[in-house]
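Below: one structure in structure tokens.
Every protein chain except one is present and positioned as in the full complex.
Up next, chain A:
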Amino acid sequence: MTTAHAALPHPAPAPDHASTPPLLRVSDLTMTFPGRRRSAPVRAVDGVSFEVAEGETLGLVGESGCGKSTTGRMIVRLLEPTSGSVTYAGRDVTRLSQRALKPLRREMQMVFQDPHSSLNPRQSVARIIADPLLVQGSSAADARTRARELMELVGLIPEHIDRYPHEFSGGQAQRIGIARALATGPRLVVADEPVSALDVSVQAQIVNLMERLQRELGLAYLFIAHDLSVVKRVCDRVAVMYLGRIVEVGVKERVYAAPAHPYTRALLSAVPLPDPAAERARERITLLGDPPSPAAPPPGCTFHPRCPKAREICRTEAPLLRIAAAGEAREVACHFPETG
């Protein structure tokens, strides 16, 4: 262990999708929360499947209540899925015991939204960053050395190692959260809204940091966010969720330039652009109504009550996720997807 950079990385292997299994494969993942009292059970996530390749960033976007955070939590086993499976590097981790899971926890880590509430206010930075290493069997001295290296890696001053979270600004606290996630040398980081609690001028710092760490360490990210502009910046592919299901998934360039699902189109068109002239010139699709409750999802396509294109079949039959157009690396769950 000489420098942080030599100690940490799993050098990104050349992507070879044909022969190696993806780093993460999520199949038919479902989460049903029991209803309270007499209310119906809530199916927060309903048959979600996707893959994340080594060194890749998949953006998972959607509005509140769409199940994106629940999905992230099931992947790192902070929540036990009702059904479906999570396969990490070819191993099904869904049904591993906590003990069997422990070595894999090194490889999959999580970054949370609110940096201050996800750091224990009574622990020093040294303790926060070193704890995952101690749990994994490092000596106290080694763990402290690594903690200093990690602080430097994420742009913090290593001399601040004995300070407490309240002594740091929001952006710095998020750097601590990232250092903690990187302590065990993960290959996959699930980041749940990592910049949305930060000030606008600080968000870009954290986005740039995460991109640099990805390049240097070969990390794969599952980047969960509601901000479509941030996701466009960081991800390679993007999956759009609505009411517990993926409605569209594909390479970023296609999904953003030519969204195939009416919901994706409306979502993109609703984001206000920081450009008054463009805003005035823009043709906007305004959806009616609110997202429905996952406790009482509409029949058929769950988007049909708000969909400008809904027809009879949409009310009765749920569309499956399928390739949007021949030869395209994009899938869409819509009976009448936009083409072109």
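Definition applied: a contact is a pair of C-beta atoms (placed from the backbone, for glycine too) under 8 Å apart; a residue touches a chain by one contact, two chains touch by 3 or more; residues count from 1.
The criterion applied here is as follows: contacts and distances are computed from a predicted model.
Taken from the listed names "Ubiquinone biosynthesis protein UbiV", "Peptide ABC transporter ATPase", "Dihydroorotate dehydrogenase" or "FecR anti-FecI sigma factor", the protein name that UniProt assigns to the chain not shown is "Peptide ABC transporter ATPase". When the missing chain is restored to the complex, the residue among A:185, A:291 or A:337 that touches it is A:291. If you put the hidden chain back, the residue from A:78, A:140 or A:273 that touches it is A:273. Where chain A meets the chain that is not shown, the touching residues are 63-64, 169-172, 199-205, 207-208, 211, 226, 228-230, 232-233, 256, 266-279, 284, 286-288, 290-291.
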